[in-house]
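Only one protein chain is missing from this complex, and each of the others stays in its spot.
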Amino acid sequence: MAAMQFETPPAPAEAAPPAKPFTRKFWKSVRDFPMLYLGALIIVLLILAAVLAPVISPHNPTTQFSDGLTESGIPVGPSAKFPLGADNLGRDILSRVLYGAQVSLLVGVISTVINLVLGVLVGTVAGYFGGWVDNVLMRVTDVILAFPLLLFAMALVAVLGPSLWNVLFAIGVLGWGTMARVVRGQVLAVKEFEYVQAERALGASNTRIMFRVILPNIIGPVIVLSTLNVGQNILVEAGLSFLGIGIQPPTPSWGNMIEAGMQTYQVAPWTLWFPGLALVIAVLGFNLLGDGLRDILDPRNTQH
Amino acid sequence: MSVFWKKGAAVAASVGTLALVLAGCGASSSNNTTGTSNTSSTGTNTAAGKPVEGGQVTLDMIQNIRDLDPALEFDTASNEIVSQMYDQLVTWKNGTTDIVPMAAEKYSISKDGLTYTFHLRKNMKFWNGDPVTAQSFIDEFYRVLSPNMGSGGQGFYEIIQGADQYAAGKTDKISGLSAPDPYTLVIKLSKPEAFFLQALTLPFASAVDKKFIESVGNHQVYKKNPTFDSTQAMGSGPFELQTINSNQIVLKKNPNYWRTDSYGQKLPYLSKITFNINNNDQVDALHFQQGQTAWIGWNFGGDGIPSSAYPQFMSNPNLKKLTVSAVQNSVQYVGLNTKLGPTKNKLVRQAIEYAIDKQAIIKLNNGRGKVANQPLPPGVVGYDNNLSPQAQYTYDPNKAKQLLKQAGYPHGLTIDMYSENSPDQVKFDQAVQGQLAKVGIKVKLHTSSWGTFLNVAEAGKAPMFWLAWIQDFPDASDFLNTLFNSSQAPVNNCTNYSNPQVDKWLNQAQYSDDQNERNQLYAKVTDQVMEDAAWVPIYYDVFTAAVQPWVHGFYIPKAGTDPLATIWIDKSHQKG
Partner (left out) sequence: MYAYILRRLFSAVIVLFGISVVTFLLIYAIPADPARMIAGPKAPESVVLTIRHQLGLDQPLPLQYIHYVWRLLHGDLGTSYTYNLPVATMIVQRLWPTAELALGCWLAELIIGIPLGIYTARHARRLGDYIVSALALIGISLPLFWLGLLLLYWLAYQVPIFPLGGFGGLRYLILPSLTYGITGAAYYTRLLKSSMLEVMQQDYVRTARAKGAGESRVTFRHVVRNALIPVVTFAGIDFSYLLTGVVLVEATFNWNGFGSLAYTAIQNLDVPVIMGTVLLVAVAVVLFNLIVDILYSVIDPRIRYS
């Protein structure tokens, strides 16, 4: 949703200043763009958590400890053995939150890559060729955009059967509409520029012009949108898992942990707090990074 | 856990007038009420006095209603509703397991045990005014036994003369059913059967208005014996169906119901009951705590307070005193399909028996339940106290691994498990999943709503599933014959268990009137079934209900649903 700003006519690529050499004035740039670096830091930590989960988790995320539940079957709270408490089956929440990062990142990133490929392809072709090609592709995009992503993904996952790969596939295949629209708009603006016309006069093939000449010039908004998209897709996955049609147990995902927490939050609120907190921080990381990148790449949107 | 796959459960709700000693104080049912405190208004609260007519209650229901047709309904959720709408020939005496007359004013059984004669009440009417006659019952037997209907109750009545031929589609007539006059029904059996009267308490044996069914029924699918669709009902019972949709059922009082209490007041007392279907059991528990709903009982899938809310009820003294619990004749089990998937292999099934830690699962249910070692609950005559060693399994993951290796799965295997999707059930499923993972069995869970799940399980298409069975009547045959006779597969015998020797014993026990002999036969069956490992019996239920202090006349029936017809409310007289 954060991509909305791009619905308004995009900034022409030539308006973007040459990227600053990051390495030179690192600290200055941290001071100039605190959001960007905070976002990047969060994402780095997230990646570390996901990659190192098997090493740093205190327990196996699926082991059901009998001392994770009280005698009457209530999850135990935070303790030395279970730093963030145990869940409704006596499993260690910290370990599950760490492993949950794997699922969120995997789904968020890969589905975004699928969005990106489809969106850029459709948007570029539509914008470049125009005419009936544009018309057909944009009506297809309209159809895709008419279905709210979560609801449509719910239906598709129901058809395919809930599993990690199907969730990933559904979000990837259904979520490219906004990207296509934004890319098309950018291409429309860029293709009239002289250097594009010049390439054409020199006899470059359409493919070359589209992907070698135009694409590099619109890469900024595409990167920003993709970054924000990762956060959104993580939320959609969590939503699906929360509804019970996403990642299936025993695989921990923050969404299905919150769903389980919904059953116990009154007697054991920590079952709800930590997976949700992890989810917010992760999504916030991508939103910060996306907004920060926008500030760098598109000065017109700068709000500072 | 509301996983009860149960059959038409006894109709303890609709108790005959005779049974109502002190109306409204339907004395705390079962002897085995281990209950706390005073909830079930055991006459100690005579302050409440004479029952008050009128008023309405709202109840939450955790499962959707699958069938409203008494010939088809065979699960706890549907049963709660259908039981209120139909009358049977005989029923259970209030909170006991004794049979008393109901629609039949009196009945007699011939010496040879083959002929049952019922004399019906003459003032009974369906809601639309059509009279209830002997033919109303005969029509229902024809429907239940019809080869096209697929009723789960068929097996109970095939003992009627000519019924097996009719059920097989060979004849058009059931010779054992006759009505010499409109208010006399004669049923002739082909063999004597010790528990035939008990089978007549089930909603399968209700009076139905054939004229009405034919006018509204589904003729496309069932030409000869149309069924109600799930929005229609026409009974003679205490409550009429007012509206039904996917999230709410409203029953209203049948003002012309024939039963009266000991004060001569007409039953039922309540004028309206609203059931909200609400899959979120936390919210359901809170609705009760906030006083919005009248009780949590059978309407929760036959299991009372959901486990996620149970700790709260127990830790809050104000709530705790509103609870009452009783051991139930029911069993929770994991079924292992003997004809489908890797569980075809007996060694795999036995490995699963060793791999499941029943105590851990009971803990997840807040300790409510007793470890089960066989399909029969200890409260039912025929329970086998001396299981053979081959029929006993203890929790032993190493033994399980070893058996799997023997079965040809040294590197593990994957099994699909089906169940209902209530939160508690999903929790148990995950426990099973985790326990089996330890021995190398990967369990893929398929959870769906109650009705959808039953569609798979009752078609015999679930390789592994979690179900429960509550008695229809307290006889071993209702567990062992119904669940393991190959003739009951797959609708009731969902594991497709089939063993000719077991069938032979079961049939022999079915028609024997020597209880000792029957017990011995059932012990043999139990040993064999357990050795064949068609089931992993998990635990026997302890039922815990919670009832508002202004609800009077509630009790936990020994079998069956909430006693809606005799419940009354009076907010000025609160118990406790």
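Order as written gives the chain letters A and B; numbering starts at 1 within each chain.
Going forward, a residue touches a chain if its C-beta (ideal position, glycine included) is under 8 Å from a C-beta of that chain, and two chains touch if they have at least 3 such contacts.
What you see is a predicted model, and the numbers here were worked out from it, not measured in a lab.
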Of B:G150, B:P255 or B:G412, the residue in touch with the unshown chain: B:G150
Omitted-chain contact residue, chosen from A:V55, A:A80, A:V159 or A:L202: A:V159
For chain A, the residues touching the chain missing from this view: 1-2, 4-5, 7-8, 35, 139-140, 142-143, 145-152, 154-159, 231, 235, 238-239, 242-245, 255, 258, 261-262, 265-266, 269, 272, 276, 279-280, 283-284, 287-288, 291, 301, 303-304
Contacts of chain B with the absent chain, listed as residue ranges: 64, 148-150, 220-222, 229-231, 245-248, 276, 278-280, 282-283, 286-287, 290, 421, 447-449, 451-452, 455-456, 458-459, 461, 491
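By our rule, only the chains that are shown with their structure count from here on.
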Complex contact set, residues of chain A against chain B: 62-64, 66, 69, 71-74, 88-89, 244, 248-250, 260, 262-264, 266-267
Parts of chain B lying in touch with chain A, wherever the complex brings them together: 280-282, 307-308, 310-312, 314, 360, 363-367, 421, 423, 426-427, 429-431, 433-435, 437, 444-445, 447
